[in-house]
Structure formats: C-alpha cells, structure tokens
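Only one protein chain is missing; all other protein chains are in place.
Labels run A, B and C following the written order; every chain starts at residue 1.
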Amino acid sequence: MKRQYVIDALIVLALVAFSVFLYQSGKGYTLIFDNRDITIGDTSYPALPYIRVSLGGVSGRPLEIMGGDRDMMTVMGRKHVLKVEILSDDEETVTATSEHRFVIRYDGGNLLSIPALLSGDAEWNRRIELNVAPPKEDEAPKEEMPGTGNPK
Amino acid sequence: MKYTLREQISHFLVQYAVPIIFVLLSVFAIPLSRFSTQYLVQEMVARLARDSFLVLSLLIPIMAGMGLNFGMVLGAMAGEIGLIFITDWNVMGIQGMLLAMIISTPLAIFLGWMCGVILNKAKGREMVTSFILGFFMNGVYQLVVLYGFGNIIPIKNPALVLSRGFGIRNVTNLAGIRHCLDDLFSFNVMGITIPAATFLVIGAFCLFITWFSRTKLGQDMRAVGQDQEVSDSTGIPVERTRIISIVISTVLACYGQIIFLQNIGTMNTYNSHEQAGMFAIASLLVGGASVSRATIPNVFLGVILFHLMFVVSPMAGKYLIGEAQLGEFFRVFVSYGVIAIALVLYSWRRHKERERARRSLRGAA
Amino acid sequence: MERIRSFIDAAGWPRIIIALFLLGLFVVAPFVQVRLDASISDTLVRFGMNGVMVLAMVPMVQAGCGLNFGLPLGIIAGLLGAITSIELELTGILGVLVAMCIAIPIAAVFGWAYGLLLNRVKGGEMMIATYVGFSSVAFMCIMWLLLPYKSPNMVWGYAGTGLRTTISVDGYWIRAISDFLSFQQGKYFYFPTGMFLFLALLCVLMWLFMRTKTGTAMTTVGSNPDYARASGVDVDRMRTISVILSTVLGAIGIIVYQQSFGFIQLYMGPFYMAFPAVASILIGGASVNKATILNVIIGTILFQGILTMTPSVINSIVQTDMSEVVRIVVSNGMILYALTRVVKVKSR
Partner (left out) sequence: MEGHELLRMEGVGKSYFGNRVLSNVNFTLKKGQILGLVGENGAGKSTLMNILFGMPVIQETGGYEGKIFIDGNEVSFASPFEALEAGVGMVHQEFSLIPGFTAAENIVLNRESTKYNILVEAFGDRLKTLDRRKIRQRAEKAIETLNVDLHPDMSVSEMPVGHKQFTEIAREIDKERTRLLVLDEPTAVLTETEAAILLKSMKKLAGLGISIIFISHRLQEILDVCDTIIVLRDGEVVREFEPEKTDLMSIASAMVGRSIQGQSRRTQEDADRTSGDVVLTVEHLWVDMPGETVRDVNLEIHRGEIFGIGGLAGQGKLGIGNGIMGLYASGGTVTFDGRNVPLNDPMAPMSMGIAAVSEDRRGVGLLLEEPISWNIIFTTLQVQNRYLRPILGGLVRIRDAAAIRECAKHYIQALEIKCVSERQRVVELSGGNQQKICLAKAFALEPKLLFVAEPTRGIDVGAKKVVLDTLREYNRKNGTTIVMISSELEELRSICDRIAIVDEGRVAGILPATEPSTEFGLLMLGKVEKTRERVTA
C-alpha cells in the first residue's frame, strides 16, 4: 500500500514536470520582425532593403520583409534558431545568410529588430504591447427558459 | 435452449430495431440530399474521429449497471475549463492539447467522484439523477466561467474575456490547437483525408476498454452491474466500484471533449458540453446499444448512422419540401426521439423480464 | 431547540435556505433602490401565471408516477388551442375559453396515450417523461411549419406559411383572465384578481377531486399500489387518469400563462417548461411521491419570488445579471435534492 502511494506521488510529480515541459515548449508567442531604421542608445542601424526570415524547425512560411516594414509570426516555445537571409533587390538571389540562436525572454521580448541583430547589438529584442483588437463583442448566454421570462 | 429461425429473426429485429430504422432512413434520404459519396465518406471519417472517443466514454458505467451516464457533461465541462486555461496561456499545438488534458484531469476526477457519490444516494434512478446533475452543474459552471473567470481566477488574454472585464465570451477560439491531433499525421486515400493519429488514440482506447473488462476491477463492475446485493455479500465494495466507474467515465468524457473541440476549433463556452452529452448518448443508442448493454461496435456503427442522418436530413428536407429548416427540426426530433424510444424499450423489456422471472418461480403446473 | 430541529428536519435545509434567501432579497431591496411594491406585484403576477402548471404536478406525484417532466405534452395541447382560437379571430374572455375548450380534449387524448406508455415503464417514468416531452416539442417544431394556419398575425410574412416563433395575443385576449376585477395601486402595483380567482378555482376543484372516491384511490395507488390493488382499485387506470389530469392542467396552465405574458411561444419555447414547475412544487415541500396544494402555492411563490427578485436586487448590488445562474442552480439543485432523498417505506 505504502509502495503504491510512493509510486502515485512519483507519477504526479512526473506529470507536473511534463506539464511544465508542455507549457514551455507549447506556449505560443507572437513575434514582430522589424526591418526599420532603429536607434539603440547612441547607435543607429539602417533598415535592410529586403530580407527573408525563418525560424528553424517551425513549419510555416518564412516572412519576407521590405525595408521600413515589419511583420508578425506566431511561434511555439522559447528556444529558436532565427535564420535571416538578405535578398537582392530582384527578390531572387540570397546575398547573405546568417543564423542566430535566441531564447525569448520571460518578459516576452517580442519586437525583433533585424538590423540591430545583424549588427550584433545585444538589445535587439524588446518588449512592446500589442494592440490586438478583441473579436466582435458577443454576449453572455441568453435566457433559455421562456417560462421565467419577464412578464411584460 | 434452441430457438427456431423465426424466433432468431424476430429477436434480431427487436434487438436492432433502432439501427435498422436508421439504415432505412438513410437509404431513403441520401439520394434526396444529392450529396456526393466522396463528401459523405469524408464527413463520416471526420465525424468518426471527432465523436467516437466521447461515445466510448459511456461504455464503462453501462458495464457497471448505472445506465447511460448523462453525467458525462461534467467531464466535458472539466475539459472545457482546461481548454480555457491553455487558450489564456496561449499554449499551442499538441502540447496545448496534452496540457489541457492534464490540468483538467484532477477536476474531472473530482466531478466524477461527486457524481458517483450522488448517484449512490439515488440507486435505481441513476439516469434521471445524473441528467439533472448535468443541468445543475451547468449552473455552477456558468457561475465559475461567467463570473469567476477574470474576477477570482485571473485571465490575461483580453480576447477571451467579455468587454465588462470578467467572464468568458460565448465563443472561445481554439485556433491554437485546432486540428493539432488530426493533423499530427494524416494521409489521403482516394481524396479522403484520414486523421490517423486520432484514430490511433481511439484504437488505443478501445484496447484499453477491452483490457479493462478483463481486470479484476472490470469483473467487479460487471458483477455489481448485474446484482448489487450478491456482489455485496461476496465482499465486493459495491459503492466504491460504482464511483470508480463514474470517475473513469467522467475523465474519459473530459478527454473526449478535448479531442472533439480540437477538431472543431471553436468552443461554444456555454453549451458545447450539453450538446456533447446528448449527441453521444443518441449515437450510442442508434448503434444498437441499450441502457444495460453496449459494445465497441455499437459505438462506431452508432456514430456513423447518427451523423449520416444528421448531415443528410437538412438537405433532404430542403429538396423534398423546399424547407431546410424542416430537416433541422427533424434531426433534433430524431435525436430526442431515439433516446426516448431506447429508454421505453429498455424499461418495457425489463418489465417483461421481471414478469418472466416471476413466472419461472412457479413450478410445473 | 428540539422544535426548531424537527422543523428543519421536516422542511429540509435547501428549502429553508431558499426561503431565507428570498427573505433576504426582500429586506435588501429597498436599500438598493428596488421598489418593493413593483417587486411584489411582479412576484404575484408570475405566481398567477405559473400556478396552474405547478398544480399540474400534483395528480401524477400523488398517483406515484413521479414528477411530470413530460409537461410539454400538455403545453403543446394548450398551444394548439391558443393558436386555433387566434386563427378564429376570437377576442376577450371568449377567446380564452375557446382556446381551453379546444386544448382540453387534445390534452386528454395526449394524456391518455402518454399514460398508457407510462404504465408500461413503471419505475423509469421520470427519465422517459423527460424525453417524451423533449421529442414531442421537437416533433411539434416540424408541425408548426406544416400546419395550415393562415392568420397573418401568426405566419411568417415573407413565406405566407409556417407559424412564427412568437405570436402576440395583443388585440385578441391579452390579460383576458387577469384583468377581471383587477386593480392598479399607484404606478407600480398591479393585482391580477381574475387570474388568482381562476387559480383558486382550480385549486379548490383539485382539492375536491382528491377527496372523491377516485381521488382517494389515486393517492392510495401512489402510497402503496399493492394495497390499492388488494382493495379492488385498478392501479393502471388510476395512473392513466392522473396523467390525463396532469396533461390537461398543463394545457390550461399555458393558456393562463400566455394571456398574462402576452405572447404565445412556439417551437423550442415549451422545451424546458417542465423544469420550473417541477422545481416549484419541490421547493414548496413536496417529495417525489407526495404533494399537496399547499406545496403548490408555497413553492410557486418562493420560486417565482426568487426569479423576480434576483435580477433586480442582485443586479443592483453587483452590477451583474446573475439571475440565470441563480435560476439554474436553485431549480436543478432542488430537483437533485429531492431525487437523492427518496425514502421508500415499502418493505420490499
């Protein structure tokens, strides 16, 4: 009987650990890839004319971002390999490729400045508030029992 | 004891009256609906994957003689609460689904235990009690989800919460885990997508039920289901066994609801569970199960026949009478009617059996 | 102390809590700017509207058929009567009377068939009643679309056929019963005398019926069917009569409800209508196999009181409409309580 309790406790612990793992690896983050001119501290980084970013391992199309633009992507888990390809103007050839390992910060640094990254600035990702428009309002369940409706 | 062919046929007809009616109904309605075979097969495959697990969760209480577990909606509620949490945390994909299952399990166990204890106080009227318990807990669920979430239980994601600042919206978007199990690996056969992973889970679950019925606990449940007094006199803990059967059913219904909703992709926060219960029970009965006897083939046959009728009838109604609404009402009527007929047949048969048992006490006159 | 405890035992905690809750609502009401006179008037109107349908529970409970979850069957008969009366363009008290005269025979036939069915499924009545009610409502949904009613007030304008979901009785027989001898006190207090007189009349008739030979036999059937049989009572016949009576009262009940409410609700309208009635009689102190007219009156006042007071009072306190949740929890909680507390006295 004792033995069973110990084993049950172990199973619960294992499940808790597994849950933590699931949370870590399954949590979705919305990342904004920014290809604009940016100034961090005293240094300014100019935007790149045209890039293609993809996150290693996550299926889904890579984002292609023009200079001065930004785009969003939802990813799962915190550890990622970010692949940046710099494209030539004719959108055909890749002129340079670089891969960067990064971990999404706990505060959820979601604004990724590619120019800053490529220049090696440590503060290339920051947190900004996303203004996600809430879906159209729908109300709480309507009264179902007509037998109890207002008499007038 | 030998039966004549005639007796065997009539026995078969009585036993499978409901499925036979449904087959005939489908044969009549399918051509009317003008759906292509391809479309119907695809629909049936999808619905089989979506609903089978929920229906399977009903089997164990039937084994334990507690009838149709209308209390399975409690499990569905637990699953939905898990889904609300993972949606709020934005945990996605198969991880999200598994996490929802894990966090809703303790809740489902608790609700199942509570349901079991209450049903033990209402022996002999388990079905109507679990039915009302479902309604009652629906009120409690609303209290928690509509007033507790966002007030007492913090919810961060504004997309989930009503504009007044607390309470979950009528519709919860489950885009994060949509089709995550179905698409884990699926393949095409002649243009029909088969969600293989979901079917693997369902298959594993069928194996579990078969295995479970061969354990000591399964044997005890069958014994309790047939005669509580005898079981008690041989020392089987009757009440505990009954509670366990309801707990298992509730937990499985919770998983079933999660699998169901990952396929649908959106959740009607306040009435998904009620529909889950009604459709699952109707499907099982359509498959030829009764209140006291249900097998795994009943489940699959039932899901297919019930949903065939469900898909086909609005269009059939539209082309037949020019009123799609009529078909809608017809399928609602059929869902309830099937449950009513199955309950009547069961009660009637039990009545007759009791009479026959009484007569067998009489010696040769 | 002893007397208090025995009172609590007899009444049961849920009932006492519900009564205290209602009392609390009335006490709090003036402090949150809810008008007491309006609340009381509302409660009384609702009491009158629902009373007959709650009364419909009595015969079946007394005859041992359990709570009539199949009340929608009677309600459907009432609906047929009501729409026929409107189709005939009848107004005022005549319209109501004709509606009832049409509804009662239909209800009697429904009740008779339903009674025959319930006699074959003794022991499982309540669950089957529920689903017979549900499926009959669903079946009537189809019929409302197909029945050849023509009155432009009732059918969908664009199609010209198929009855509407909600049909107004305004201009026909709105408050035809209620307004008999009714009076208005100030701006907020309305007293539907006619409806009360009608309810009282039915209660007295029921009271008398329960004291006739048949009524006595019916109660005995519910109390101990074996005893009744040994005393020469036809048990199945008594049960059928009780079901017919209950169904007929359901039909009358919905017409009373509609003339006060002002609308006829078709389609899924009657779907859950049995539940408030069942809950009311249980709150009034009835059990699954014993019910009195006093239970009907107390229960309906308590339950309808809570339904009237929670939206107004609780809304004012927490700025949220919680009435729906309160209604679900109170009514189903009460039914659940009654189901788990059945004490069968019989030896076997």
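The rule we apply is simple: contacts are C-beta pairs under 8 Å (C-beta built on N, C-alpha and C of every residue); 3 or more make two chains touch, one makes a residue touch a chain.
Remember, it's a predicted structure, so these values are computed and weren't measured experimentally.
Partners of the chain left out, restricted to shown chains and counted across the full complex, are A, B, C. One of C:Thr91, C:Asn119, C:Ser168 or C:Thr216 touches the chain omitted from the figure, and that residue is C:Thr216.
For the chain left out of this panel, the touching residue among B:Leu200, B:Val230 or B:Ile264 is B:Val230. Contact residues of chain A toward the unshown chain are 3-4, 7-8, 11. Chain C residues in contact with the hidden partner, per the touch definition given at the top, are 208, 211-213, 216-217, 220, 223-224, 226-227, 229-233, 290, 345-348. The set of chain B residues touching the chain not shown comprises 1, 211, 214-217, 219-220, 222-223, 226-227, 229-231, 233-236, 358-365.
Quick note on the criterion: only the chains that are shown with their structure count from here on.
For the pair chain A and chain B, the distance between mean C-alpha positions equals 37 Å.
Taking each chain's centre as the average of its CA atoms, chain B and chain C sit 31 Å apart.
Multi-chain contact residues of chain C (touching two or more other chains) are listed as 275, 324, 327.
Annotation for chain B: residues 142, 146 touch two or more other chains.
Residue ranges on chain B touching chain C, taken from their complex, read 118, 121-122, 124-125, 127-129, 131-133, 135-136, 138-140, 142-143, 146-147, 164, 323, 325-326, 329-330, 332-333, 335-337, 339-340, 343-344, 346-348, 350-351. Note for the complex: chain B touches chain A at residues 89-96, 98-99, 102-103, 142, 146, 158-159, 162-163, 167, 169-171, 173, 176, 270-271. On the side of chain A, the complex with chain B involves touching residues 15, 18-19, 22-23, 25-29, 74, 76, 132, 134-135, 137-141.
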